[in-house]
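First, the structure itself, so that you have it in front of you.
All protein chains of the complex are present and in place, except for one that has been dropped.
After this line comes chain A, so read on.
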Amino acid sequence: MKRLAPLALAAGLAACATSGTGNETASASKPDKEWTTPTGQDGNEPFPSTYRPYPGRPTALVGATVFDGKGGRIDNGTVLFRDGEVVAIGDASLSTDGYDRVDAAGKYVTPGIIDIHSHLGDYPSPSVDAHSDGNEATSPTTPEVWAEHSIWPQDPGFSRALANGGVTSLQILPGSANLMGGRSSTIKNVPARTVQGMKFPGAPYGFKMACGENPKRVYGGRGRMPSTRMGNFAVNRQTWLDARAYAEGDREKRDLAKETLVGVLDGDILVHNHCYRADEMALVMDMAKEMGYKVSAFHHAVEAYKIGDLLRENGVCSAIWADWYGFKMEAYDGILENAAYLQREDACVVIHSDDANGIQRLNQEAAKAQAAGRRAGIDIPDATVISWITLNPAKAMGIDAMTGSLEPGKMADVVLWNGDPLSVYSRPEKVWIDGALMYDSMDRKRRPVSDFELGQPGEGDVK
């Protein structure tokens, strides 16, 4: 594990500072580094991914409108993938010899959709107390907990996100009761018997933080610190200072909480900070500078549009809803133009769900945000809007070298839509994950049914 010295260098990692407006075509980024995996007591990585791609056929999608996820669009395009990887994308001149041809004329192809903010599995359906595993709300800071230990792989929500939303990867976060909620888990949206079977191989851990109303309400309500926003910052700063002291020490006595914090300071773990208000986001960015870490994305950044310039300069993404507002004081200034105003400033936009229903319609949420921008005089191309739910979340999650766009060598995470994905009238027709066909609306059996649903009313329905 690296020491504190190279902290400043880590600041550039996983930033999507220059995602930019329009059709910027950055080449497939190679990982700046292999993400450092944690080391368990036995010297091995604890809970390592056992995910293996399912078998697929060499497939050519022919004749579709292709959005590559990084701002590019090809009409009458061809997408080739085999052995789990994208081989090529191009126009109709691309040879499809050796591939199963899928006639996609009149249809659309995008990368697999990525949700940067989900609680599937740790707040699964049915939503009963026995399943409430998302908030370790027993201390204002719990950096030691890992969301993957709460995820129930049988949550039927995963299949709905796949079938209706085309979601192929997602980040499961702890909830926002705590200032520091613990480690997130990035998973591939495949049915599996174990969490390890879903874990995205090579993905870095994320770290959930929350500012604002939630932590002060939860702990203030119990008569303990923090009960105010100033309390939030005091507890955060002291916790970071203690982590730095731990990092500079011999680390002989293991401390799971501090190991996570040091992972953040080392740039190996990416901070996902629940934060609504513009003024508060600015304070958090200053705290991050002071302590030597970087915020990868603000989540629920309802007021991000007020500080798009600041977010761009700091290279921080804003993960937002299209139109949620008003449900609490810090959400009172939510506007539909949030995403478009951020894009106007060349700041990084991610559309997220935080919701087992919303995750099924991220494409529609992106379209709503685009339409609001258009009315405000900001015309954002469809191909850029698709990057809000593909490459941009991948960047903020540190998996953009592997997925998030259709580029040779990347994972063949692909959605074939039966119409324009930015229209309410369209649905995923087929979804591939690492080149394996995991959902096919035309094939009743190519639809996952979780253990929980077996023998229940509605089993195997289209849902």
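The rule is short, and it goes like this: a contact is a pair of C-beta atoms (placed from the backbone, for glycine too) under 8 Å apart; a residue touches a chain by one contact, two chains touch by 3 or more; residues count from 1.
Here is the rule we go by: contacts and distances are computed from a predicted model.
A.B. asks: For the chain omitted from this view, which of "Amidohydrolase family protein", "Carbohydrate ABC transporter permease", "Phosphoenolpyruvate-protein phosphotransferase" or "Fluoride-specific ion channel FluC" is its UniProt protein name?
C.D. replies: "Amidohydrolase family protein"
A.B. asks: Taking the entire complex into account, which one of A:Met225, A:Leu256, A:Ala376 or A:Ala436 touches the absent chain?
C.D. replies: From the options A:Met225, A:Leu256, A:Ala376 or A:Ala436, the contact with the absent chain belongs to A:Ala376.
A.B. asks: Which residue among A:Lys70, A:Lys208 or A:Arg427 touches the omitted chain?
C.D. replies: Only one of A:Lys70, A:Lys208 or A:Arg427 touches the chain omitted from view, namely A:Arg427.
A.B. asks: Given the contact definition stated above, which residue among A:Ile151, A:Ala243, A:Ala356 or A:Leu437 touches the chain not shown here?
C.D. replies: In the full complex, the listed residue that touches the missing chain is A:Ala356.
A.B. asks: Which residue from A:Gly69, A:Gly263 or A:Gly308 sits in contact with the chain not drawn here?
C.D. replies: A:Gly308
A.B. asks: If you put the missing chain back, which residues of chain A would it touch?
C.D. replies: Residues in contact with the chain left out: 125-128, 156-157, 160, 164, 213, 305-309, 323-329, 331-337, 341, 345, 356-358, 360-361, 364, 367-368, 370-372, 374-377, 418-419, 422-427, 441-442, 444, 452-453, 456-458, 461-463.
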